[in-house]
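Accompanying notes for the structure given below.
Only one protein chain is missing; all other protein chains are in place.
Lettered A, B and C in written order, each chain numbered from 1.
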C-alpha cells in the first residue's frame, strides 16, 4: 500500500541528487507542484526524462537542477519556445545540458518496455531521420521470422517517476482520467514513484476512461490540490493558457527568470 | 464506418474456406452465435486462432470446420476437457487437427504485435519449457543494447477476427466492458472484422472500464442478443455454468455430439 | 490441502491465482489471516475480492470487485513479467522430481495418450512471480519421476502442497517436508512416482482450526 505524506516529505524521501527523474503527463495532469518542490529542495545533477519538457522542466533546467534531458518535444505548447531549455542548449546557461533526443513514438515505447520488464522495445520509427546519428539509444533489431529490420530503443527505468492524478483513496489506489498519456507506464517503469493528487477520498467511484494504479504499485501519494497548474486536471480545473503565455515573458529573460526563481523559494 | 448487417450475411461475407479466423473473448463475451453460424454455413479448412478454444471451437472442431488450431489453453473452464478437441488430437476425428501451441503470454503478445503492425513481439517467456521444441513460431531475439536473449513470437494477423460486445451505435462504434481480454488487439490485428453485439443503440453512453472500437476500424457489426451464451455479457447476462457442464456430456460422445450438430443446422 | 495452501500465503502481498484449488486457497487466505492479500487473475482482474468462488477465471465477479481491470496482454506484460507479483499459485496434471510441470500431454506430444489443456498462463507465471506454489492431488500418476512434457519450469516451485503433505526443493529435487495430520509416511511414499526423499526434520502440519474450516465452508456455500 502506498504511503500518504506531504509533498515536501515525499520529494525529500524519493528524489536524490544524480537521480533520473521522469515527471509525466501529456499536456494534461503535469506534476508542476512537485517540480517546484524539487527546485526548492535544491536537487542537482538530475537526468530529467519526459516526452514534452513543458514549463515543468523549463523551470528545473533554468534552476540548474538538471545535468541531462531525455525528451522528444521541447516547446511551450501553443505559445512557442521553452526559453530556459534553449538558453541551456544554445548558451550553456546556467550550465551545460546533455540531450538524449527521441521521437514521441520512441519515448512512449521506451516507457512501455520499462513497465514490461523488457530491456528494449521494437517499433517502426525514425525512418530516414538524422536522429540515430546524434542519439546513441536508437538501434536496429532484425525480426527472427521475417528478416525485416526494425528500430529498437532501450527501456526507460527512471529512479523516480512523478505524476499527478485526480484522486487517490486512503490505501493509495490512484485514479486518473481524461488524456492519460504515459503516466501508468512511467510509474510502473520507475524504481520509486510519487503521485500527487487533487484530493484523497474515502472511495474511488468508477469513472469512464479512468486508469487505476493499485496502491501496492505506488510508493507515495501526496495530496496537492491544483498541483498541475497551469496545466489542468480534467474534472477539477481548466488549462491556464494565460499562464503559459506569461511564462514566455518570464523565461525569455535571465533576470526575469531569476526573479521568478527567488519568488518561489 | 462499419456496416450493420444480419449475422448470416456478415459470416457469408467475411469468412471464407481456408481463412485464419480469430474469435476472441477471454471467458467473457465469447462470440458463440457467430461460431454456430460458421458451422451452419459449412466453412472448411479454417485455421482457428484463439487463446482459449472453449466451447466455441470445440464445436467448430467437432463439426469439421478446422484444419489447424492456434491456441494456448484448451479446456472447458471449471468443468474439464474439451472432448471434441481431444478426439481430434488423440484420434483424428472427424479429421486431423494441426496444432500451433503457445502460452497465454505468447498469444497475447502475438495479437499485440499484429495490432501494432510489427512482425514480431518480444517477451520473457517459455523459460525451460518443451514448447519451443514442438512450436516453430517460438524463437529468440537478442537485445541490441544489453545483449540479453529473449523470446520472440510472430505477429498474428488473422484473415478475420470475430468478437462479441455489449453495444454498438448506428455508426458501428463498438463498446465493451468487464473483462476485455484481447478483443481490441484481435480486431485491430485482423484483415477483416465482425463484431456481434447485444444491442445497437442510438448513443453509447460512457461506461467505466469500457473499451471503444471506433466504427472506422470495424468492418461489420451484427446485432445478436445473447450471442455470447453460454458465456456471458457483463451487464446483460450471467455465465451459464450448467450449460458448460451439459456440454461435457454432449461432447464426450460422438453420437451425442452428432445429434447436437444436426439440431443446430 | 486447501487450508495448508491458504496458510502458505501468510505474508504474501500479491498472488497470481489460477482457477480451481489455487483460487479457493487464495480466497480462504483473504478470509482468514491475510485480508489485504491482492489477488491477480490472468483474465485481467487486479485486486479481485470475490464474495463467492468464481467458477472460472473469467467470472464476472472478478471484474466487478477488482481494484482495476486490464486487458490480458497488460496483465502479463505490465504486471506479471516485471516481477511485481509475489506468489504464483499453480495446479498441475503431472509434477516431477525436478519440479517441472506438465499440463500438455500424457504420452508422446505428436501421438498423445491424453491430450491435456496446455500451458495457459503457467510458463510465465512460473518465471515471473518471485515464488511459485503448486497444489495437486498426491498420486503416483501425478507425482512422477519425469514429466512426459515440460509445459512449465520457470524457477520451479518453492512449495508443493498435496492432500498428503508438503514438498520443498532440496538439492535439485522435491523432498517431503511435512505430512498432514494422520497421514502415514509409507502411504506418501507409495503415492509418489519416484523414490521420495524425506526431510530429516519432517513436520506434521497443524490441523485446520475451526475458524479455518468454517471460513472454507462459508466460501464454498457462497459459490454460485
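Please note the rule applied: a contact is a pair of C-beta atoms (placed from the backbone, for glycine too) under 8 Å apart; a residue touches a chain by one contact, two chains touch by 3 or more.
Quantities reported herein were computed from a predicted structural model and do not represent experimental measurements.
J.: For the chain not shown, which residue from A:57, A:120, A:216 or A:232 touches it across the whole complex?
T.: A:232
J.: Touching the hidden chain in the full complex, which residues of chain A are there? Just list them.
T.: 26-28, 51-52, 71-75, 77-78, 81-82, 85-86, 89-90, 101-105, 108-109, 111-112, 123-131, 134, 178-182, 184-185, 209, 211, 231-232, 234, 238-239, 241
J.: Tell me which stretches of chain B touch the chain missing from the display.
T.: Interface with the chain not displayed, on the chain B side: 1, 115-118, 173, 184-185, 188, 211-217.
One rule holds for everything that comes next: only the chains that are shown with their structure count from here on.
J.: For which pair of chains is the number of C-beta contacts greatest?
T.: Contact tally peaks for the chain pair B-C.
J.: What is the distance, in whole Å, between the centres of chain B and chain C, each centre taken as the mean of its C-alpha atoms?
T.: Their C-alpha centroids are separated by 27 Å.
J.: How many Å are there between the centre of chain A and the centre of chain C, using C-alpha atoms for each centre?
T.: Roughly 40 Å, centre to centre.
J.: Check each residue of chain C and list the ones that touch at least two other chains.
T.: 77, 81
J.: Mind pulling the chain A residues that touch 2 or more other chains?
T.: In chain A, the residues touching two or more other chains are 117-118.
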